[in-house]
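With one protein chain withheld, the remaining protein chains of the complex are depicted in position.
This part shows chain A:
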Amino acid sequence: MIQVKNVYKKFGKNQVLSGLDLSINGGGIFAVLGPNGSGKTTLIKSILGMVIPDKGDILVQENLIKNKWKYRKDINYLPQIANFPGNLKVKELMAMIMDLRQKPGDGKNLIERFSLEPHLHKKLATLSGGTKQKVNIVLAFMFDSQLLVLDEPTTGLDPNALIQLKELLRKEKEQGKTILITSHILQFVEEMADEVIYLLEGKIYFKGSIADLKKKTNQDNFEHAIAAIASQTHD
């Protein structure tokens, strides 16, 4: 599904990705973890073609993505910060994205699921952070794509919306989709993820199931296992 080969990326003097190799095959939920500034978002944005790597290749569905754009038809992306053009209404935004993607989208169920009906005719600038995030989620799940890339999907969600999100993720997973998530909420990751990818200083430090991670670090608690990785590397 996704192959990242020896990718380097530098922002100014800051080397964010340094020779990152990653291969994701088949369906399931893959959680990308790592401390702040470890390159999670840069990795995700490189896969989407928003960040252009200095070196290395990225393949999505066996195709090199450099200078291409059509492959994004099969990717749904949820950005970390829900920034939308403020003077559009929620409904207009959804219609616009559907028009731009040229793909039938199922927004209705999602709007009901996140009870967004009362906000449909409001301008995006007037919405609260959590509601914006809900709109963000609706836009990301509206289309039927094989690959979903979610950058911090839980930010600002109330408990009810979080339950809905988890349910949604399970449904997508059952359909055999590949879901790539970054998150700092370990409880959420432990509950949802099939595999964990731990990024550190621009490289993959660990990739495998949560059970493997616990074994590797000799911890029986996921939170402690993650903390153990962090402290191991500090020594």
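Quick note on the criterion: a residue touches a chain if its C-beta (ideal position, glycine included) is under 8 Å from a C-beta of that chain, and two chains touch if they have at least 3 such contacts; residues count from 1.
The rule we apply is simple: contacts and distances are computed from a predicted model.
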| item | value |
| --- | --- |
| Protein name (UniProt record) of the chain left out of view, among "Phosphonate C-P lyase system protein PhnG", "Aspartate carbamoyltransferase", "ABC transporter permease" or "SigE family RNA polymerase sigma factor" | "ABC transporter permease" |
| Residue, one of A:79, A:105, A:153 or A:202, that touches the chain absent here | A:79 |
| Option touching the unshown chain, where A:57, A:99 or A:158 are the choices | A:99 |
| Residue of A:24, A:48, A:90 or A:225 in touch with the missing chain, whole complex considered | A:48 |
| Missing-chain contacts mapped onto chain A | 11, 45, 48-52, 67, 69-73, 75, 77, 79, 83-88, 96-97, 99-101 |
